[in-house]
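All protein chains of the complex are present and in place, except for one that has been dropped.
And then subunit A:
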C-alpha cells in the first residue's frame, strides 16, 4: 500500500460518525480526569478500557487516545491554581504555574499553558506520522532474540527512570513477569500456577489487574492516608487571560526546547510526560536570559515544561505501536486493550496496516484541537471542578471500577481478583514499589518467555550474543539500570575530592 493510499484509507476509516461521538466523550472525560487531582490518565484509561472493549477497535482507540490527550490539558488547571498536579505529567507545571497564579496572572498562565501544550502535542504527532513506519519496517526483521532483548530493554527503561526505586522497580518487574507465567505455557500449552481456577487458564485477566493496580489501589491509598479537612485553597482571581505580544515572543524559544526534549523523551520506552517536563524546564532555564526567574513565576519555564510533557505523547504511541513496547504507563494499559481487540502492537502492525498510523495520528490531532478549544472556552468552569468533594470521587471511582471490571466478562471472579490487585497495589505503594513495571511485566511476560525459549531452542545462548541488535538493546538496558548509580557515585567521589573537609 502506497503512502497516499494509506493516508486516504486511514482518514476514510474515521468518517464513521460514532468515532466523532467517541472523541467528544473521550475529550470531556480526559479534561475532567485531568482537572481532578487524584485521578490519573492511566487510571482513567484503565477504567475506560473496561467499557470500550465492546466497541470497534477504532472507536475504542478514539475514546482512549482522546482521554490520554485531553488529560494533558486538564491537569494544568489544578497545577496552576492549587499547586497540585492533576496528573504526574504536570508536575513541572507547578514550578512556575502556581507562582504566576499567585502574582495574579493565573488566566495568562492557563491560556499560555493550553496553547503551548497544543504545540507540543502536534510536534509529538508529527513524530508518530513520520517515524512510526520506518521504525516498524526496521523492527519487522526482528527474530526471537531481538524481541526478547526489546522486552528487557522496555522493562528496564521503565525501571531505570523511576528515580531512587531501581531495585524495587526491578523486583516489581520480575513480579509482573511471574504473574505473566500464570495460565497456559506459550509453547507447550501446559497449565501453570492456575491453583485449580479455570478462569486463570488463559492468564490473569488484564483489565482486572490494571484496574486494581491503578484505580482501586490509588483510591484505597488516598482513603488510608487522607486527613479530614485537608483542602487546598484554589486561586480564583484569574486576571488577564490572553498573553500579550511580549509574552508570546518570550515563550517561543522555551516552547521549541520543550518540543525537542518531549519528542526525544517520548520515544524512550517507559519515560513519560513527568520526566520530559522536568528535563525541559531545566534545559530552558539554562538557555534563558533570565534563569533567576525560573521557579518564581517564569512564563518561559511554564512553556518549556508543558510543551515537553505533551510532546511525549506522539513518541510514546510510536514506540508502543511500532515495536510493541509501551512508551509510558498509559500506553501499557492501552497496549493490553489493543491485544484484546485483536490488534497486536509490534512491527507487523504498521507494516500490514499502514493506514492505522494515519487514523491514530488524525484521532490525536482532533483530540488536541478539541481539548484546546475546551481548555480555552471552559477554563472558568473547570476551575469549579477543584471544589469537588473527595468522598464523592472515591465512591464513584470504586463503584465504576467494580462494575467496569464485571462488565468485561460478566465475571464475579474478575471483580474479586481486581480487589486482590487493589490491595496488592496499596501494599506496593506503601512500601515504595512502583506499579508500572509490574503491569509491563504482566503484559510483556509471555512475549519475553516465548521469544527467549525459542531463541535458546534454536541456537542456544549464541542466538542472543551473536545478534548485534539484541546485544545493543541489552547493553542499553544494563546502562539504564546501572548508569544513574554510577553517575551518582562518580559525582559524590568528585565532590569529596573537591571538598575533603565535608566528608569528615
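Structural remarks
To be clear about the criterion, a residue touches a chain if its C-beta (ideal position, glycine included) is under 8 Å from a C-beta of that chain, and two chains touch if they have at least 3 such contacts; residues count from 1.
Here, contacts and distances are computed from a predicted model.
Not every chain of the complex appears here, and the one that does not is recorded in UniProt as "Tripartite tricarboxylate transporter TctB family protein", selected from "Sulfotransferase family protein", "Spore germination protein", "Tripartite tricarboxylate transporter TctB family protein" or "RsbT antagonist protein RsbS". Within the full complex, the residue among A:142, A:281, A:350 or A:421 touching the omitted chain is A:281. Remark: the omitted chain is touched by one listed residue; of A:59, A:133, A:329 or A:362 this is A:329.
The chain not shown here is touched by just one of A:17, A:141 or A:389, and that residue is A:389. Among A:130, A:241 or A:406, only A:406 touches the chain that is left out of the view. Although one chain is not displayed, its contacts with subunit A can still be listed: residues 37-40, 42-43, 51, 54, 79, 82-85, 87-88, 91-92, 94-95, 98-99, 102, 163-164, 167-168, 170-171, 174-175, 177-178, 181, 185, 187-188, 190, 192-193, 214, 218, 220-233, 275, 278-279, 281-282, 285, 294-296, 329, 389-392, 394-396, 398-400, 402-404, 406-407, 410, 412, 415-416, 419, 429-432, 434-436, 449, 452-453, 456-457.
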